[in-house]
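All protein chains but one are shown at their positions in the complex.
Residue numbering begins at 1 within each chain, and the chains themselves are lettered A and B in the order written.
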Amino acid sequence: MTTTGSPVSAPPTHQGGAAPRHRNAPPSREARRRERRSRWYQRDVKWSPYAFVAPFFVFFGAFSLFPLLYTGWASLHKVSLTAPTDMEWVGLRNFTRLFEDDFFWNSLGNTFTLGVISTVPQLMMALGLAHLLNYKLRGATFFRVAMLAPYATSVAAATLVFVMIFGRDYGMINWALGTVGIDPVDWHNDKWTAQFAISTIVIWRWTGYNTLIYLAAMQAVPKDLYESAALDGASRWQQFVHVTIPSLRPTILFTIVVSTIGATQLFGEPLLFNPGGGPNGGPDRQYQTLGLYLYEQGWTNLHLGRASAIAWVMFLLLVLIALVNWAISYWMKKSELGRKAARRRS
Amino acid sequence: MRKTRTTRRAVALAAVAVIGSGLLAGCASDDGTDSESGGDSDGKTVITVGLFGTFGFQEAGLYEEYEKLNPKVEIKQTVIERNENYYPQLLTRLSSNSGLADIQAIEVANIAEVVRTQADKFVDLGKADGVTKEDFLSWKWDQATTQDGKTIGLGTDIGPMAICYRKDYFEAAGLPTDREEVGKLWAGDWQKYIDAGKRFQEKGPDGVAWVDSAGGVYNAAISSSATRYYNEQGDVIYKTNPDVQKAWDVAAEAATEGMTAKLQQFTKPWENAINNGDFATVSCPAWMLGNLQSKGGEKAKDKWDIAQAPKAGNWGGSFLGVPEASKNKEEAIKFAAWLTAPTQQAKLFAERGSFPSAQASYDTPEVAEAKHEFFDDAPIGPIFSQAAKGIPTQVIGPKDQLIQENIVGTGLLQIEQKGVSPDDGWKAAVKAVDNALDE
Partner (left out) sequence: MSVLKSDPAPAGRTTAPGSGGDRPGPTPRGGGKLSRGRAGSAGGQHHGGRLTYAVLIVVTVIALFPLFWTAVAASRNNTRLAETPPPFWFGGNLFKNLETAWTDANMGLALLNTTIVAGSIAAGTVLFGTIAGFAFAKLRFRFRNLLLMLTIGTMMVPPQLSVVPLFMAIAELEWTNQLQAVILPTLVSAFGVFFMRQYLLEALPTELIEAARVDGASSLRVLWHVVFPAARPAMAVLGMLTFVMAWNDFFWPIIALNQQNPTVQVALTGLGRGYVPDQSVIMAGALLGTLPLLLVLTVFGKQIVGGIMQGAVKG
């Protein structure tokens, strides 16, 4: 699905290297210069990719590798936040105990349902909004910045506003329901209402974020693709489906990967939804996610070892999802090829 | 075209410049670490104070006063509003001996854990100059003292408990309204407080609950018993402790009988309910008064009054400690001792309503004659002094807060908000507590 780059292996100055050489007629200064340039050029082509990716890996190695290794090491130990360097070896116990940990499975389930009901609508809406923003608009910059306003709003303000909206006794939604004669809903205490409410917060917060990502990609779609599609009589909708979407495929893939990771680590929104402010996700843990459970174990219960194990399980879970994804696309490609071959044969 | 190119270059240059300046700023602040090295350009000693919540030292003018008394000292404070953000930061910094303030506050809910696990990181304040053990309530002193007698924190405020009640609702329900009589109504037993609630439910105004939350009732009841979640040997005994059971039963009854407004304390809906007068009583440690006043506003003025709680108890309070890593230990110790001395504690009570842990201050006029205008001039000094003297010496343990939060936030809340039976609520609470305690 991707066009992979093909660096040019034959630079124009290459012929310099093939300049005739005679032992007693030293190469002209020009030729030597060209040769030097050529060698330099080849080295440039060979090594510059490494130079380009190096800063990321250098900074990552300097500041993220140690925390990663520490977390991995801590997951095999009993260790408390009161003394983070004082570890007691427990082997895989922090992992095996998760099998019997009801709270873990509960949060895993919540993470999954919340992930689905918040990620799918969010990405669809973002795609639509990006398409609208990609029109010629008056005040385009204003709309773009406004899209990002939810992401920029401080958590303290968002918390207060959503408490006002979803409050049981004095919330705005229940007030509105009351005016049409519907009984108030206790948004926080029922599992599904709570998850619905949280997913609206997630959608509110992140749709604009993804919208801008799509918008950037749309800016790069070649105009003549639209022109030729229009010449073929394609409607705006058909252009969107047949020109915009295919051109956005790498970016859509990107948002799906990032949103999946984000959904697995979902943390801030359920935390701010809890009126008490705690990480337990309600009295019945009805909206505790893996991210919150990890936070509760690490920062409230101070069990760094257990929290680290949860973190690594979340990581492995994502790797698993990636592998399954890869396998599915592999098989689909293969069967498609098989079908094509079969068609050709017949 | 040229314009875009220039813009682009400008943007790139700006980017590089910003990265550079960021690094520079970082390096520059290397030189500017006056707060850490402890001196600034005037040759003054800077004492940093790390606090959470609303101590109010600065607002009460105590820093200014100390700076006047000690012209060579300058005080700077760092405040993190919520202890749940403050405490992990404190632990992280203690474990690395880095970035600590010269004086760090510790909440009573965390003091046992700090005493048990971080004692070697703090200075012994027990024998410091200007500190008199006898000035403090003995149980407060002991809470911050290790088994081998090292005192790592000096008490600031405590939370002696009373009951705040709405006189207008009491009158409507045919209950007494005078604070002495109201106190007698339930003196000695939390069960009597629930019984009074039943009377209130029958005759009281519609739509007004007896009490804000089951959790509030539980916190108040458990705060007045001598034992809670640990025994003297440091074992966890909450499952079998009759004191815990009693407090639980009282709170669970309030929940199942529908006496509560089903709120969680210190949340927005709870504030709305205070403002709308949705409940008639609330457990009132001294620091609670400010909440009722600021959320209730003018329309609630003189409607609230304060009576003694069924049993005297303590809910909340803090300590000040000096980390060994402090670069100004001598000055910090002196300042901590001064801040927690009876005179300053009395001033803080007069200005801010934080009730002193220094019992020597109870006879000063600032405390003995204190009245609260918002609460119909209730004599809060005598009321809370009396409560403070009756507070039992409690056995505390490192994970008290965790246990209590799970009992309230899981068990009682399930009963109250989800209609779970008390037995199932208790089971859910035990499950949550056990999970939280199991390292």
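Here is the rule we go by: a residue touches a chain if its C-beta (ideal position, glycine included) is under 8 Å from a C-beta of that chain, and two chains touch if they have at least 3 such contacts.
Since the structure is predicted, the reported quantities are computational estimates derived from the model, not experimental observations.
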Please identify which of the visible chains the hidden chain touches across the whole complex. A, B
Residue, one of B:Lys295, B:Lys329 or B:Lys427, that touches the chain absent here: B:Lys295
Sole residue of B:Gly53, B:Pro176 or B:Pro382 that reaches the chain not shown, by the stated touch rule: B:Gly53
Answer key for A:Ser64, A:Thr96, A:Gln238 or A:Ser329 versus the chain not shown reads A:Ser64
So that we can see where the missing chain sits, which residues of subunit B does it touch? 1-2, 4-5, 8, 11-12, 14-16, 18-19, 21-23, 25-27, 29-30, 33, 35-36, 48, 50, 53-56, 59, 76-82, 85, 88-89, 92-93, 95-99, 101, 271-272, 274-276, 290-291, 293-298, 352-353
What subunit A residues would touch the chain not displayed? 2-8, 11-13, 37, 41, 44-46, 48-53, 55-57, 59-60, 62-64, 66-68, 70-71, 74, 81, 84-85, 129, 131-158, 160-161, 164, 170, 172, 175, 204, 208-209, 212-213, 215-227, 236, 244, 247-251, 253-254, 257-258, 261, 264-265, 267, 291, 294-295, 298-299, 304, 307-308, 311-312, 314-315, 318-319
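Here is the rule we use: only the chains that are shown with their structure count from here on.
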Just give me the whole-number Å value for how far the CA centre of subunit A lies from that of subunit B. 40
Footprint of subunit A on subunit B - complex, ascending: 82, 84, 88, 91-92, 95, 113, 117-118, 262, 264, 266-269, 272-273, 276, 278, 402, 405-406, 409-410, 413-414, 417-418, 428, 431-432, 435-439
Please output the residues of subunit A touching subunit B within their complex, sorted ascending. 78, 80-85, 101-103, 160, 163-164, 167-170, 186, 188-189, 275-278, 280, 283-284, 296, 299-303, 305-306
